[in-house]
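Every protein chain except one is present and positioned as in the full complex.
In order of appearance the chains are A, B and C, and numbering begins at 1 in each one.
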Amino acid sequence: MQIGFAGLGNMGFAMAANLVKAGHEVLAWNRSKEPVARLVALGAKEAATPAEAAQAGIFVTMLADDASTRSILEEGGALAALKPGAVHVCMATVSVAFAQEMAGRHAEKGVGYIAAPVLGRVNVAEAGQLNILAAGEDALLDRVQPVFDVMGQKTWRFGAEPERANAVKLASNFMLVSAIETMAEASAMVAGHGVAVADFLAMATSTAFAAPVYKIYGEAIVQQRFEPAGFKLSLALKDIRLALEAAELARAPMPFASTLKDNLLDGVAHGEGHLDLAALSKVAARRAGKG
Amino acid sequence: MQIGFAGLGNMGFAMAANLVKAGHEVLAWNRSKEPVARLVALGAKEAATPAEAAQAGIFVTMLADDASTRSILEEGGALAALKPGAVHVCMATVSVAFAQEMAGRHAEKGVGYIAAPVLGRVNVAEAGQLNILAAGEDALLDRVQPVFDVMGQKTWRFGAEPERANAVKLASNFMLVSAIETMAEASAMVAGHGVAVADFLAMATSTAFAAPVYKIYGEAIVQQRFEPAGFKLSLALKDIRLALEAAELARAPMPFASTLKDNLLDGVAHGEGHLDLAALSKVAARRAGKG
Amino acid sequence: MQIGFAGLGNMGFAMAANLVKAGHEVLAWNRSKEPVARLVALGAKEAATPAEAAQAGIFVTMLADDASTRSILEEGGALAALKPGAVHVCMATVSVAFAQEMAGRHAEKGVGYIAAPVLGRVNVAEAGQLNILAAGEDALLDRVQPVFDVMGQKTWRFGAEPERANAVKLASNFMLVSAIETMAEASAMVAGHGVAVADFLAMATSTAFAAPVYKIYGEAIVQQRFEPAGFKLSLALKDIRLALEAAELARAPMPFASTLKDNLLDGVAHGEGHLDLAALSKVAARRAGKG
Partner (left out) sequence: MQIGFAGLGNMGFAMAANLVKAGHEVLAWNRSKEPVARLVALGAKEAATPAEAAQAGIFVTMLADDASTRSILEEGGALAALKPGAVHVCMATVSVAFAQEMAGRHAEKGVGYIAAPVLGRVNVAEAGQLNILAAGEDALLDRVQPVFDVMGQKTWRFGAEPERANAVKLASNFMLVSAIETMAEASAMVAGHGVAVADFLAMATSTAFAAPVYKIYGEAIVQQRFEPAGFKLSLALKDIRLALEAAELARAPMPFASTLKDNLLDGVAHGEGHLDLAALSKVAARRAGKG
């Protein structure tokens, strides 16, 4: 199957490489050319422009955000280049509003549009073990399922409207950030009573909260190890902003998300945007006078 | 070892029964006499008053809250009856301020005071598998460790000041309530975009949030099954109030906890105090106009 | 002085009418033609397109929001039509980011850009008694000051960067909405203790809070009179969103604004978006179980 692929950042490269290794003919485009060369070395073909990559029957995009995705679709000519009957699989974490707009614009052209953001970091992507959150018409999903099967361990389907998958992705990231804030506040409180945060989190993440996310971030909080950042605080701020936008569209108050935005902003205002999300614990400690 | 035991509610009875079964001589008191009779049938002795139960060398209390614990210590005469060299193990979820006061008042009498609230519901208590959060002087903790070993799978020690264990217990319950609120908000948001909450939570609790607490409460949210209540919303309100009091003593802002109090209050104001904590999802849905 | 004027809604019409009455030559454009006809009857000239109106040396725009302002500037051709040396005075409540963008794009063309949102409702505009919040280069402000003097009782200057005036306008509206929420929460609380809200607000707005804004909205809360809406709840939601966007650009956490957004959203989710902002009192009462 010929697959166009635009966006070879760390995640995108790992995903595209798996497609190449699985024998797919990958037509790859990226703004900077170095990762394209690496992928070509694995067997891919280079597309000179996003439009060229979009001429494949399946066009996968894995850009950073709304703006960069819009850029390759509009200025990059990819949207115009997509042929009737083709399908565009947008795997980036974009906004619900963007997905709604794109679903409409693709439909007008007779092009399928699937939203399929993913859960998992780079090592998970490399292992082909992502969880793929997908939404779009069933027939389209069936058609690209083999592509998903190469990149992920499981595809979760959320219905025909593509933006649903984006809402789910943003809700998932909200849950993650919320878990970190919860540990941060709890730790600041017990520390204020003289409890060693290491003791507290060792207990909490061995009992009711024995989940990887709590263990990994709890460890980072205890060791105050915020670099290298697995998930940058500034990117968490972006995702929480998108979650709040999705909430506003759904008319659903999300007071936790609102608090998260304020606290992430506090972190960014203190020059901590480049640190790992676990640095929310610094915000909570600082507010308690232990900055 | 002779052990006085006051407070035979569901949790207390299960804990005391295990002590009896393990061969300890339990001198039991409870306000209503029915559970005392059941425990006597297992081999315990009845204490006519809290004071009588407090004459054992180890005195365990498992009452509902500050007020009821204070009542048996003061009006019930238990504090006066404790002998120098005895140790009082307070296993209830009481406030940090109460623990501080009691630690001081016991010390004045030459009586040891240990705070040892527990994690786990009735079935866990029956199985002797509680997690025990303990704080107090090491020598005292060593002395009562055999008692803990009968009731719990593990004892976590948090230092010499008893109130630390209470701070940890309140922080743990805060984490629990926070996790439910997180699922409630995320579910209301995705539902507003047409996603089936069952699909969303099935995914979330199978991936990053594959922890029992998320699975159990997530199931309750999906099925809108709030009775019988495993953890009543009104009791969660009490615990969050205590967590906020502990936070104020520690001068640690806890904006998530503040939001939780408001939302739990919203639930209570709508006659949902008797429902399970999972009914926080009703609050989030109602605010989104899906009440 | 020839003045182009685009946007003859209730506010814009009142402002433009005062310019006509003061003897200015007003070249007016509006999407719907009825208000243009009314203004022409007063002595204005009709502009067939936004571009035509923009050919005057001073071009005032008073549209509803970013999108409609952008529309007349881009599709409507006004930005292209502005001549070097002209000045565009944007008096709408637009976002800080929009003002920044426009300041730059006008500067590239050698066209001046002033942000000058206003405080005051329609009757105040009719009386020429607006408070004008202005920012832009001093020389430009001096040039349009005579225009401001016709429309307003006072012009407040906030410096050379136009977006500052927009930040101030959004901060002002935030203060207004915050005052209403404050009364709403306080009223719900005292009502829960049996106090008549009328008695409470009569006292509060006669003592420390004897300001028109408290008196007017307090009266609406007491009488539960939410129609006709002086300031629609849904528009307050828009302005609070813009205030939060401005806060994010400034990296300033605004927890009150975050709470306002959630509560306004709660109102909109309950079909109250068309009501006056005072309906925030319905949200507070509903949450307290008195819905």
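A few comments on the model shown:
The definition used in the following text is that contacts are C-beta pairs under 8 Å (C-beta built on N, C-alpha and C of every residue); 3 or more make two chains touch, one makes a residue touch a chain.
Everything numeric in this text was worked out from a predicted model, so none of it was measured.
Across C:Ile3, C:Ala116, C:Val168 or C:Leu277, the single residue that touches the chain missing here is C:Val168. Looking at C:Ala22, C:Val122 or C:Val213, the residue that reaches the missing chain in the full complex is C:Val213. Within the complete assembly, B:Asp266 is the residue of B:Glu52, B:Glu181, B:Asp239 or B:Asp266 that touches the hidden chain. In the complete complex, the residue from C:Ala37, C:Ala67, C:Ala107 or C:Met189 that touches the missing chain is C:Met189. Within the entire complex, the positions of chain C that touch the omitted partner chain are 96, 119, 131, 133, 156-159, 161, 163-164, 167-168, 170-172, 174-176, 178-179, 181-183, 185-196, 199-200, 202-204, 207-214, 243, 246-247, 249-257, 259, 262-263, 284, 287-289. The chain not shown here touches chain A at positions 255, 262, 266, 269-271, 287-289. Residue positions on chain B in contact with the hidden chain: 241, 244, 247-248, 251-255, 258-259, 261-263, 265-266, 268-269, in rising order.
Just so it is clear, only the chains that are shown with their structure count from here on.
Residue numbering at the chain A/chain C interface overlaps substantially, since over half of the positions present are found in both copies.
Geometrically, the chain at the heart of the complex, using CA-atom means, is A. In terms of their C-alpha centroids, the spacing between chain A and chain C amounts to 37 Å. Here the spacing of chain B and chain C, counted between their Cα centres, is 52 Å. Within chain A, contacts with two or more other chains are made by residues 247, 251-255, 259, 262-263.
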